[in-house]
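Shown next, in structure tokens, is the structure this report addresses.
A single protein chain has been omitted from the complex, and every remaining protein chain is retained in its original position.
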Amino acid sequence: MSDPRTTGASRFAEDARLPDMLYARILRSPYAHARIRSIDTSLVPDSCVILTGEDVRDLERYGPQIQDQTVLALYEALYAGDPVAAIAAPTPREANGALELVFVDYEELPAVTDVLEAREPGAPLVHETARIAENEAAYFEMRPQPGTNVCHRFRIRRGDPEAAFAGADIVVDETYRTAGAQHVHMEPHASVARWQDGVLEVWTGTQTPFNVRSDLARVFHVAPEAVRVVCEPMGGSFGGKTFVRLEAIAAALARKAGRPVKAVLDRSEEFQTLNRHPAVVRVKIGATEDGTLVGARIWCWADTGAYADSGPGVVQKMGFAAPGPYRIANVWVDADCVYTHLPPNGAFRGYGQMQSTFARELVLDVLADRLGIDPVELRLRNVLRDGDVYATGETVHDCMYGECLQAAARAVDWNAGRRGKGLGLLMKGMQTPSRAEVVIEAHGDEYIIRCGATEMGQGTWRTIALLAAERLGVDLSHVRVEVPDTNVVPYDSRTTSSRTTYVMSRALDDAVRDLHAGDGRRGHGVVVIEGGLDPDTGAGVASHHWHQGAAACELRVDEETGRVEVLRLHAATYAGRVVARAGAELQNEGSMIMGLGSALYESIAFADGQVTNANLSDYEIPSFADLPAQLTHELIEKPGAEIHGLGETALPPVPAAIGNALKTLDVEVHELPITAEHVLNALERQVPA
Amino acid sequence: MSAAPPEWLTPSSLDEALRLRAERGDDATVLAGGTFVAILMNQGLLTPAAFLALRDVPGLDTIAIDDGELRLGALVTHRAVELSRVVRENVPALALTFSVVASPRVRNQATVGGVLADADYASDPPAMLTALGSRAVARSVRGQRDIALEELIVGHYTTSLEPDELLTEVRVPLGEHRAAYRKFRSRSHEDRPCVGVAACRRPHELRVAVGAVAERPQWFPELCEGEPAEIGRAYAAAIDPLDDIRGSSDYRRRVIAVEVRRALEEIAA
Partner (left out) sequence: MRLTLNGEAVDLDARSDEMLLGVLRADGLLSVRETCGIGVCGACTVLLDGAPVSGCLVFARAAEGREVTTVEGLGGDDAVQRAFASGRAFQCGYCTPGMILTAKAFLAETPSPTEDEIRVALAGNLCRCGSYVKIIEAIKEAAT
């Protein structure tokens, strides 16, 4: 048995080659905030094509939710790493050499690099105005706060938490800070762009082909039909390869050069392109003596960096998932998406929900401790059940939160003793609203599936083929899924939010119906998922269905050095129905391991706004040798249930489980990652003088 | 912007290598395994005019026992030290130290001479070699000289080697001893050391060397007396550790006290 991944036959976006192709390199601002006074390109050899702000001034601003990005910085660089110029040369070596011959005269300007400082009135403004995008990625109403760095504010207003606190027996109010993180997809960002007869073609690693198409069309003033996006498989993405990344620069260079241009980032640039939102989350929860949660007041401040990207959406989710899967009658949430002069932050596995879940789950254990109630018991008393109404006013169904929680607790022998053990429970939304389409073409016994689902290691093409084969009643070997090419596949919102298996299963149902209803040669299926929230009250339908999961861990600490050793880690995720078992297991395992990294190791370090650990030795992801001795998980299924995506679910509860386990060892954590130094400091605070 | 590739000099004898070294000095970057130089080149931090590649120089890649000493040639790889029966039987702590460096890939390529000449502070072997009382042998057209390990590394990425010298071997005294190396990582198992403690007790001498906390391994002969905990505290007070991504100065100081004590407990008589 063989597979292209084992034989070296796999090809990724970075392997794309076209005849006559040039190689791009980007010149980036070293300053967090600076005026670009002049750029001297006189020494760049004629064999190279050089692009500066002058060349792209005629191009449109873009951005999936707020249109605050230009192809290159025009007048000011807004973060250390902001692209200021770009070179295309016949070889990468020449491009590197030419880059050193471009001289930029900068005038440094005041920079704001902390989210709590940036949100203050009077802080230097990163952008003067916020122009809201009008495209499908801006699928909710934005609330930029004029005269501030807040580019979106999401609120939930339900009941009266302050009144509830007044009547509560106990109120806990704690604040937590989570660091930024890097996706570290092993394959870097890579895009090849070519213009031919007024048509722009881009071969790129992206999860969002149709968004990239519509934004590129906008940037270059052409019709969407004049832009073709082809999505080769990605060597990982985890949210990093979303929306326009390198494509606009590659296309602008290709336009000027009259030749195809390939842009690939080096590892240090990956830390200056798109990261995960650092956040400060304050959670105030009140309860009665018997453990009933009566009110929650939550504030989230998310640092979106110098460009909003999908920050507003991330913050909306951070906010609407913040209360968690609990019956709380009075909930107010304020989630602000705040600009800073740091690299942009955007989609990252978990999509904002790790940050707020961490804070809330730790507060629940503080409550449990003060009330003298077991943390599992406290949660079970309040956990959402079918028919309950959530903080958004929507009625929830298919609730398996209690089951996930109890499964996780069982896995670490919760009742045998609690010391060193902790757990966390997640309620996560799926992109709502959205739209998915699929076309099935029959060629004799063979079927071709065309859809916009992009492959980044989650195994989606295999899963979609399995779903199609099931519905067509044929063997898997008779079904083939095509590489997404926006010229030949129908629309799909994007491959994010763990939505794809679910929506494509429904779109395929529709396509097979259509196929059989017609001449049997072609079927076109469409599914539209409706919903959405009022950004000022949080009322509406946040998620068509919810992703549900729990994690539990047992750990010990070296009390003399603060090193944390996770002994066992278990995730219980609700899958509804598993389609491709091996793939589902890999997604759970991978999410848990990424969660471990977020919990213990991963943090982007800055000095004067510059990333100081932009390499894989100074920024560390978990290795084989970091795995807990026991890493296990389960996929909970229920007959007749909907398929639930699993791409992210097992990640967010892991840092919460670890934080809560440490609490039982008298280590109170208020930050992620939980470094050995933090643990040692916390332990030493416990020692009486 | 120079497009011409650097000269690739491959002397086939030590004499020829020393002659080229004397002629070119630091204009020709010495290549043993080349891992460190490759990293600098991949990051665009080094554009040498020439390479002085030692791969064809015979006699630099042997491990032998000679006259009461273990001799490690400068081109001996980390992996060879790790797996060598001679090293494991005679100085097991040294085999262990080389075995915990980086990954098997790096250990297959990086050399004994290279790790010392690079003088990277976040490194394991220098501390252990210092605690073992080793010396480096430097040769030049002018002759040969021995450099005690504690005098070899003088600063960040800086050794006391002259521009015309090549490090050709390291000599480790044998004889009865108990030694330990503790590599303290503050993050992933794959991390470089936050604190590295090497301890070696011989019949008449105890040496403790702490690496990865300052620009050079820290050895205080006058503090190597007393109970393990006392020595640990004394070392922590005597060292002014640096701050880096793996730990703050203050954190390192606390870990030094603990890990020195633990290393000494491992080799307690």
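Per-chain residue numbering starts at 1, and chain names A and B are given in the order in which the chains are listed.
In this text, contacts are C-beta pairs under 8 Å (C-beta built on N, C-alpha and C of every residue); 3 or more make two chains touch, one makes a residue touch a chain.
Bear in mind the structure is a predicted one, so any value in this text is a computation, not a measurement.
Only one residue from A:223, A:416, A:517 or A:625 touches the chain missing from this view: A:625.
Contact with the chain not shown here comes from a single listed residue; of A:33, A:155, A:185 or A:341, that residue is A:185. Considering the full assembly, A:585 is the residue among A:403, A:585 or A:671 that touches the omitted chain. Touch with the hidden chain on the side of subunit A covers residues 1-12, 14-15, 183-188, 233-236, 238, 266-267, 455-459, 582-583, 585-587, 589-594, 615-617, 621-625, 627, 631. The chain not shown here touches subunit B at positions 5-8, 31, 34-35, 38-39, 41-43, 47-48, 51, 53, 55, 79, 102-106, 108-109, 189-190.
Following the convention adopted for this analysis, only the chains that are shown with their structure count from here on.
The centroid of the Cα atoms in subunit A and the matching centroid in subunit B are 42 Å apart. Looking at the complex, you find that subunit A touches subunit B at residues 45, 94, 96-98, 100-101, 268, 560-561, 563, 600-601, 605, 612-613, 617-618, 620-623, 625-626, 675-677, 680.
If you check the complex, the residues on subunit B that touch subunit A are 1, 3, 43-44, 184, 186-192, 245, 247-248, 251, 254-255, 258-259.
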